[in-house]
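Removed from the display is one protein chain of the complex; every other protein chain stays in position.
Take a look at chain A:
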Amino acid sequence: MTATARIGVDVGGTFTDFVLHDPARNLVATGKRLTTPDDPSEAIVGGIARLLEETGLPPGALHSVVHGTTLVTNTIIERTGCKVGLLTTEGFRDSIEIGKETRYDLYDLFLEAPPTLVPRHLRLEVPGRLDIHGEELKPLDEAAVRRNADALVAEGVEAIAIGFMHAWRDARHEKRAAEIVRAAHPGIALTLSSAVAPEIREFERISTACANAYVQPRMLRYLDRLEARLATLGVTGALYVMLSGGGIASVQEAKDFPIRLIESGPAAGAMAASWLARQAGLEHVVSYDMGGTTAKMCLIENGAPDRKFEFEAGRVRRFQKGSGLPLKVSVVDMIEIGAGGGSIARVEEGSGLMKVGPRSAGAKPGPICYGRGGTEPTVTDSDLVLGRLDPAYFLGGEMALDLDAVKRAVTDRLATALHVTPDDAALGIRRIVDETMAAATRMHLAEKGRDPRRYTLIAFGGAGPVHACELARLLKMQRVVVPLGAGVASALGFLVAPPATDLVRSLVGRLERLDWGKVAALYAEMAEEARTLLTGAGADPATIAFRPAADMRYVGQGFEIPVPLPTMTPTAADLPAIRESFLAAYRERFGRALEDLPVEALTWRLAAAAPGRDIDMKGANVVEGRVAERGTRRALFETAGWQDCAVIDRYALAPGATFAGPALVEERESTCAVPPGATVTVDAFRNLVIDLPTPQEATT
């Protein structure tokens, strides 16, 4: 028997989610268990064993396990990484501490800077300097490298990062220093800035090297243990990981560059939404994933998420840009805002206005309605008051919700202070959180020069389908798509993502003065590296597609934009086409471009991907739950008032079914609220496709 079944595993903060696909039987099955924070591999292996048992598969029938983890991001947030030493260029010991020299909050006199991952006494300097062209201004002091490495090891560091000035341009000093350190201390984990992020800008590059070193020993131990446990279980298939950019990679890449897993989990959701968009034939999509604490939005054009090449980790204030550590890693470009089911509503002292979030009641104590000690009204509480949720049938009836306690708190804490009715206060929570999400989405699209009206919203996550239609209305979107299994949709991303990686090199120059032979050589080098990496991730080298791009700007500008390149082997003859490509990218983003200013390139990128897998959801045998038929329930809409809504069992809906709002479509982990005037069709993949009334007919 050929091993073809695959399992995706998403290790989250609270739960570890599993999804299995067995193409032989076209079977999709899911599982969930509590995460085991001390050793996440325990829950993983336990969950896999159970899923295999439930689906009757022997461990040997597993082709592969694809894995996403929050371990890297949590290690940085909780500052539980190892003791790292940094070897850096003389005069630049403090570049990771000095940073960008800005205050992330203009009005807070007492703000706190994100602490560096390497304290100053473990940052040691080495004489030696290259210039912007890679020419040596001062030779590397090899004795100083040895002496300082010895000193760091004597201090008890577990890993060493090496970050020298202009190593993005020429890595020879870093490489030589690495040889010296390895010779003297063969056991120590070593990260070179030129290897992990060969990009110009020392603060970001060296920070990335330090972060990689900081998480590496822990990830090595974890991945080794997981491989061993899977082997013990009898799994002979390969273990892969999900990178932050949405590509599948080998365990070796994860061990070498664990920092590339920083957004491993969230990337899966975007990959799942991309796959849904491809399947449903949607070209312009905003994916919207709303859970207990946050909402994440991601732009998906032509079936692929936008990506970006920097990410901020370990923020002092979670939703405040600039309050974290900048990393140069390829990530799916999504926004994350403090708007979730647990977001807390309050009356602000200064202005006397109502605010919702970003503070969250989290899972503990959670919303008031959970009855676990929560006292402050949350978004979930308002959804309950408004009839969006069924007090008797939350989480498939596993949890009864306390509606009376919620009503009391909404009255006492909000309605009275605001001089509005309790219904209006509850509706206000929903209106404010929806507006917050809409504003963030508008801004995200505005930064890319896009108009939300052209987009379809794909909604998932526990709270996503509850709020999706309202969010779409605020954004003037016409259509909302809600996949089956709001809690499962995200994990499918592990199974449909392609083996993929992003490589980067830097070479700065005006287009007309660039040495194109050098550029072509960089691409040849990157393509070779990509082939090795993707083969390791299970790809057939012959199927790898390459997309070259460069970060360019007008000379003198401080900001680059990504520009697709027509070829991986550019010559001077391609110059007009490359220039035109820059102008086109510039126009697309900003609506205009200056024709005759000189243009320069800084960073050269290569995106390499093999084809992703597909899962045929038409006729898929989905192992699923059941909800009871409940007739009708009253729900409050903004202008239509209280409406009797049909309560519909999501699992009973067959492809082709149609109905009109107002309606509440219930499944185990979520409820989709369909407003009056909207029409719903169930498509061939069992997605709910909701067409919203145009503003003139809107009655919500």
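Quick note on the criterion: contacts are C-beta pairs under 8 Å (C-beta built on N, C-alpha and C of every residue); 3 or more make two chains touch, one makes a residue touch a chain; residues count from 1.
Just so it is clear, contacts and distances are computed from a predicted model.
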Undisplayed chain, where the name is taken from the UniProt record, one of "Hydantoinase B/oxoprolinase family protein", "3-oxoacyl-[acyl-carrier-protein] synthase 1", "Polyamine-binding lipoprotein" or "ABC transporter permease":
"Hydantoinase B/oxoprolinase family protein"
Touching the hidden chain in the complete assembly: which of A:106, A:573 or A:654 does that?
A:106
Among the options A:187, A:350, A:631 or A:656, the absent chain makes contact with A:350
Return the single residue from A:216, A:436, A:581 or A:643 that touches the missing chain.
A:436
Of the candidates A:203, A:523 or A:685, the residue in contact with the absent chain is A:203
For the chain left off this view, which of A:573, A:594 or A:654 is in contact with it?
A:594
Can you list where chain A touches the absent chain?
90-95, 97-98, 100-103, 106-113, 119-121, 129, 131-132, 137, 165-166, 168, 200-204, 347-348, 350-355, 418-420, 424-425, 427-428, 431-432, 435-436, 439, 442-443, 446-447, 449, 508, 513, 554-559, 589-592, 594, 596-597, 602
